[in-house]
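Note that one protein chain of the assembly has been removed; the remaining protein chains are unaltered in position.
By written order: A, B, C, D, E, F and G. Residues from 1 in each chain.
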Amino acid sequence: MADAAKKLPRIEINEKFCKGCSICVDFCPTDVLEMKGPVVVVKDLDACTRCQLCDLRCPDFAIQVFD
Amino acid sequence: MADAAKKLPRIEINEKFCKGCSICVDFCPTDVLEMKGPVVVVKDLDACTRCQLCDLRCPDFAIQVFD
Amino acid sequence: MAKVKRFMQGNEACAEGALYAGCNFFAGYPITPSTEIAEILGYQLPKIGGKWIQMEDEIASIAATIGGSLGGCKALTATSGPGLSLKQEGLGYAAMAEIPCVIINVMRGGPSTGYPTGPSQSDMMTAKWGTHGDHPVIALTPSTVPEILTETVRAFNLAEKYRMPVFVFYDEIVGHMREPVEIPEPGDLEIVDRAKPTCKPEDYKPYDSNFEIAPLAAYGKDGYRFHVTGLNHGDDGFPTNDSKRIDQGCRSIMAKIENNLDDILKNETVDMDDAEIVLFAYGSTARSASFAQRKAREKGIKAGLFRPLTMWPFPEKAIREAAKKAKVFIVPEMNLGQMSLEVERCAPGIEVKGINRVDGEPINPAQILECIEKYK
Amino acid sequence: MAKVKRFMQGNEACAEGALYAGCNFFAGYPITPSTEIAEILGYQLPKIGGKWIQMEDEIASIAATIGGSLGGCKALTATSGPGLSLKQEGLGYAAMAEIPCVIINVMRGGPSTGYPTGPSQSDMMTAKWGTHGDHPVIALTPSTVPEILTETVRAFNLAEKYRMPVFVFYDEIVGHMREPVEIPEPGDLEIVDRAKPTCKPEDYKPYDSNFEIAPLAAYGKDGYRFHVTGLNHGDDGFPTNDSKRIDQGCRSIMAKIENNLDDILKNETVDMDDAEIVLFAYGSTARSASFAQRKAREKGIKAGLFRPLTMWPFPEKAIREAAKKAKVFIVPEMNLGQMSLEVERCAPGIEVKGINRVDGEPINPAQILECIEKYK
Amino acid sequence: MTAEAAKKQKLSVPFDYSKYLRGGKLPHIWCPGCGHGIILKALLRAIDKIGLTNDEICMVSGIGCSSRTPGYVDFNTMHTLHGRALSYATGIKMANPDLNLIVTTGDGDALAIGGNHFIHTCRRNIDMTILVYSNSIYGMTGGQFSPTTPEGSKTSTSPYGAMEPNFDCCELAKASGATFVARATSYHVAELERTIKAAIEHKGTSVVEILDQCPIYFGRQNKYKSASHMMEMIEKDGTVSVKQVDKLPPEKLEGKLLRGILHQVEGEEYCDKYAKIIEKAQD
Amino acid sequence: MTAEAAKKQKLSVPFDYSKYLRGGKLPHIWCPGCGHGIILKALLRAIDKIGLTNDEICMVSGIGCSSRTPGYVDFNTMHTLHGRALSYATGIKMANPDLNLIVTTGDGDALAIGGNHFIHTCRRNIDMTILVYSNSIYGMTGGQFSPTTPEGSKTSTSPYGAMEPNFDCCELAKASGATFVARATSYHVAELERTIKAAIEHKGTSVVEILDQCPIYFGRQNKYKSASHMMEMIEKDGTVSVKQVDKLPPEKLEGKLLRGILHQVEGEEYCDKYAKIIEKAQD
Amino acid sequence: MADRYELRFSGSGGQGMILAGIIMAEAASIYGDKNAVQSQSYGPESRGGASKAEVVISDDAIDYPKATAIDCMLAMTQEACTKYHDDIKDDGILLVDTELVHELPKGKFKIYEFPIIETAREELGKVIVANIISLGLMTALTKIVSEKAITDAVLSRVPKPFLELNEKALKIGFERAKELKEKK
Partner (left out) sequence: MADRYELRFSGSGGQGMILAGIIMAEAASIYGDKNAVQSQSYGPESRGGASKAEVVISDDAIDYPKATAIDCMLAMTQEACTKYHDDIKDDGILLVDTELVHELPKGKFKIYEFPIIETAREELGKVIVANIISLGLMTALTKIVSEKAITDAVLSRVPKPFLELNEKALKIGFERAKELKEKK
């Protein structure tokens, strides 16, 4: 698939729930996320493989990745 | 050793302690003992091998065998 | 048709009463002198499809009993002194979470392991104050074998009605003696079943403060899902830090009792109308007291007998009333003076004389009569 | 030279007091709000060669504590509400077998798990009646951080002297607040050590009824061998069925207390000489009461404060005395009315007004003052 | 795109936890980085895979951070006394054998104060799933050592380093009679979900010891930099899957805990047996 | 000839139990044929072989028929609460590590109500010898089933036959961390004595499960003709020595329990470890 | 009959004294038209040692369940006899087993001696029915329950194969009691 056609995933972060533990950041295989102050933000959406590991490991129901 | 010279063991039974469970009787390898009413008595001292099993298995400190 | 009459032991009558009341769950751990209750129910409950389990200890027993109750059963456990001490934390849980269950305590000599086969009445205050924190208590004190049956039935009724643990306390003498008992037929005695919620599942609140006593659903049986905790909780059963709700919760579990004393209290009185010497007695001791009271009246002494069948809540009003005419309360107990303290509190200014035995022997009528004569 | 002054927490002062008293054994299980005591002693005891162990639960903790005591140590355990309920059987054992030990209970909201971080005074009656059977109880109720230190020392002294478990009960507020404390130097406070037998080993009887309190040997330390049981026992410590000896045993463990009230009781009184309105208060609540009492006197109201430092045995005589002049007793408690029942019993005919809070908040001085003013 | 819409389009969608969660209870009380939340989520996914409805489940817990789990899920739930969850659960299960009992408990709750109920429940082989949130500490009370705290660790009650040997929770469960025994971690999330699923599906007593992290008390006192650091060191590097055991040289196994289903046998279930007693009695 | 005289003549003499017995306490309360007396006697002989003096021993028990043992022996003795003996013993041992702690307990006392203290004591590996008088019943309270009652047995609380699976006491001890685990019987008296001796000599927590008989409650309800009959069937025919295991065909092992020392490893003892903590703290 | 009639069955554990007491009480209250209360004392270990069962019979309600003044007591062992005879009334009855009770207590009450155990062993071949013989004896000596009532009570508790044996035992008791009485 050409880069241009690539549909980016949508990463939903619930800032009210996120406690800033950085687990999702630390274990994202492609370094998509980063901490910004007390919460997580998306740094490089392009790199996201939709592996869902961030969701699976987030203890706080605070991050989910949609196609 | 000739039979005549054979020194018999002495079996001491404490009638106050004996509760008549018959364990000593049942397990004596040479059938030396028997129950008489509620307590044990010696039936055949001659057969005693001094194995001490009656003492070892008596729960009540009620029988001992001396050389 | 004449009722079936059976000659039975106190503990047997207890099991019989439990079955009559609809008990279908028992969890316990053997201990003298209450074990027969477990043994009989272990034989009888499977016959009616009821659940019976011997747990690893008394703590597990009260826990399983409460669990069984939340599973929708009428649940019972039975024990004696040391077991009662061990159940204390669980009893507080049942009181706090408002879970119906019945606890039998057959009293033996204490403290500690004490005198396992000797009779005693020395757990009466433990019934009331055993677990930490303020909590409501109902404790019934039958004196005869037939009464053990009927009071066990009443204990289940009160437990289910008021959503709380209810005790039946009797001493080893009543527990192990035998008397003829007329077996009640279905319908003879009132049976109270737990109120069930009727609201929509999503509206259900297990501690709904719109009710005096909110209906209790059963786990997995009626389509209601709910949360139960031993922490202070709100109407919905979830923990709360709201000081108002905490206060309300703590008080409402007590108010259930205070507002329904007429329904809960039960006393038997003999010749109390003009009694100057009031015998306050319960359990097997009340039998001796009754004997002595009769003899005293025969001698023309104005003695009366006050016999509480509900010991907790304490029959405070009735005692205050009796105190108006009485010149002395005599309180025979197989302990060093427990209920006599309550009598003292509620009969201000009146002498309260305890007759106390803790030697493993019953208090006999002669002892009581002698005391009565001193006051005549 | 001025004494060292340290700013410390109530629970810290408790550990400090224990060490001062010579405590060299601790067994416990963590529970809020008492855990700091275990934590501090876990750090301090090894430094002085003392023994410290975290057991698997509270039941094991009280058992190990009693074991440690019989091994010759001055032994301590600390807990809060739910743990207190679990320790009940073991506490009865210590009372029955007459083994010295000290139990700290830092009170939190109950019943059950209740309100773990909220203050409360709702275990007071459990202190007295928690375990089954008649048993002696000494319970001390400090109100300040320095007092926690000194009362913990006194608890050890009483435990060793009277061969029994002694409680120190205080609420979460006093347990967790901090105040400056002057650290006593060796010799400043009296320290009582356990009386040791002096007889020949073969003559030794651990419950020798020739003594009011027989000396207690230690296992394996002094060449005395003896037997201990929680059953009713004779002078030699072996189980007995002799009803006379059973009676004597049950009564003598109580008599130790009754015959030594002067030594055991301790109260602080403020302006009681002419007090018509008597505040009966303990723990942190006594601090509020003290504040209110001062303000009341400023307003010319004849209010006095009676503050028991020994709550059990109950200061019955002093209350009866105070009742002669008082027109009302005001009893503020963070519970639904516990010690007020005892006051009521001992002040017959006098009004007893409870101020009760169970919402996790302290009783403040204004609340008490308001109540005083109603009676002035 | 909503999850609903995504589903319709047959795209892979994240799991919708909400059907199992009680409204308004989140965020939960667990500290930042606490592993307990990870376990809860895996459990919900496992339940979904099995297809259990909310009504069919009863979740019971004792006291501790881990024991707060039932408060968040929309099942029949009960938060009981410290250590006693299994006894309450036993009563519920006996009363109502159709319920799927899941007990969420901590290493302290299950193995310290609750040890007796743990071994007896395993012995009876009553059908329930016991999830032990094993973080090597008493989290709720502020970080005292537990029966699974590694020797040498600093905790608030082991200032000189913990000296007590540990339980092997899985060995204990097996020796006690549990018919399903497994170990998982909050790091290996997919495996965790599968293991919990297998545990619930097993008939009889199932025990899953789940290594997870308490960054606040265990982590800080033992110089772990973060929750992830703990997951990395303790859960990832500290364990080996049973599936790999045969393939690894001994030196790679040293000091490692095994992950996966460690023991599974058939054994008649307690309530089934009791049903037979009823039959016999009614004969 | 008195025992004294016999000794002088160097003839073999029966064992003189009296030096370890308290005067005037016999006959003991145990029923006719009860195995508990046999165990007590073997224990005294073992103590004698080791050469311990009366002062060096502290014997602790819980509640039960078995737990009445300490009342008969002239040591430092303590009869405590049902199930709690090991916790009392732990306190005594910590306070006075020089004492040899021997705990006599029943299957109910040790494994039912006392299960938690049992596994934790084993875990800590504190130096004491735990003798479990395992008669498959609660004797003292009149014959209810215990966690070691064989399935199908009649007891006063299993009128339809016991349905609960049993603990294997030895497996449980081992899984909990005990460093010495053995099984013996009151039938194999010489072996019993040797096993107890080895258990006492072992440093750390030693557990000996001793199969013995309660002819009154277990025996009568299960149609055993006598105490000897029980010893024959349960203890002799129901067990196999570990030493013979390799020599026997599998069919001869089926349903049999192993006798002998089943597990013995070295492990640092609890009080020794604690002594090191003291050193560290005082540094 | 006075307002209460008190019986005591004493012996050692295993002699069936408690069962005897229960049956006597059932005879009075279930198979007769009186009231009855039975109680017993457990030893501290509930095994071994002397044991006793007490039965109070009355036409009215019975409050105090324990013996106050014994009308009739059975002693099957010396220990029981010595320990428990104290509160037999002056005009009461003491029945003892001749084989095991040798030292008779002093008192104003009437003493009957009978080889109960021996009779059970020799005449019926079963020591175990000694307590039933004693029930027959006590019934006939006291007449506090009817022979029919005690027979009904005994038989209702006995498994079929043993009905005859027990009936025989009772009868022996009835008859020998009459002989005993006559002898006095």
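By our rule, a contact is a pair of C-beta atoms (placed from the backbone, for glycine too) under 8 Å apart; a residue touches a chain by one contact, two chains touch by 3 or more.
Note that the coordinates shown come from a computational prediction; the quantities given were computed from them, not determined experimentally.
Asker: Return the single residue from D:Ile138, D:Ala159 or D:Ile173 that touches the missing chain.
Answerer: Of the candidates D:Ile138, D:Ala159 or D:Ile173, D:Ile173 is in touch with the missing chain.
Asker: Which residue among D:Tyr115, D:Phe156 or D:Phe226 touches the omitted chain?
Answerer: Of the listed residues, the one touching the omitted chain is D:Tyr115.
Asker: Touching the hidden chain in the full complex, which residues of chain D are there? Just list them.
Answerer: 5-7, 32-33, 115-118, 173, 176-180, 284, 287-288, 290-291, 294, 362, 364-366
Everything that follows uses one rule, which is that only the chains that are shown with their structure count from here on.
Asker: Between chain A and chain E, how many steps is the shortest route if every step has to go to a touching chain?
Answerer: Shortest path length, in steps: 1.
Asker: If you tally contacting C-beta pairs, which pair wins, B-F or D-F?
Answerer: If we tally the C-beta pairs in contact for B-F and D-F, the bigger total goes to D-F.
Asker: How would you label the chain E and chain F contact, same or different, if same means the shared numbers make up over half of all numbers there?
Answerer: same
Asker: Indicate the whole-number Å distance between the mean C-alpha point of chain F and the mean C-alpha point of chain G.
Answerer: 43
Asker: Could you please state the distance in Å, as a whole number, between where the Cα atoms of chain B are centred and where those of chain G are centred?
Answerer: 39
Asker: Taking each chain's centre as the mean of its CA atoms, how far is chain C from chain G in angstrom?
Answerer: So the centroids are 36 Å from each other.
Asker: Hey, what residues on chain D touch two or more of the other chains?
Answerer: Each of 43, 46, 56-57, 59, 82, 89, 93, 112-113, 229-231, 239, 241 in chain D touches at least two other chains.
Asker: Going through chain G residue by residue, note those that touch at least 2 other chains and give them in order.
Answerer: In chain G, residues 43-46 touch at least two other chains, as defined above.
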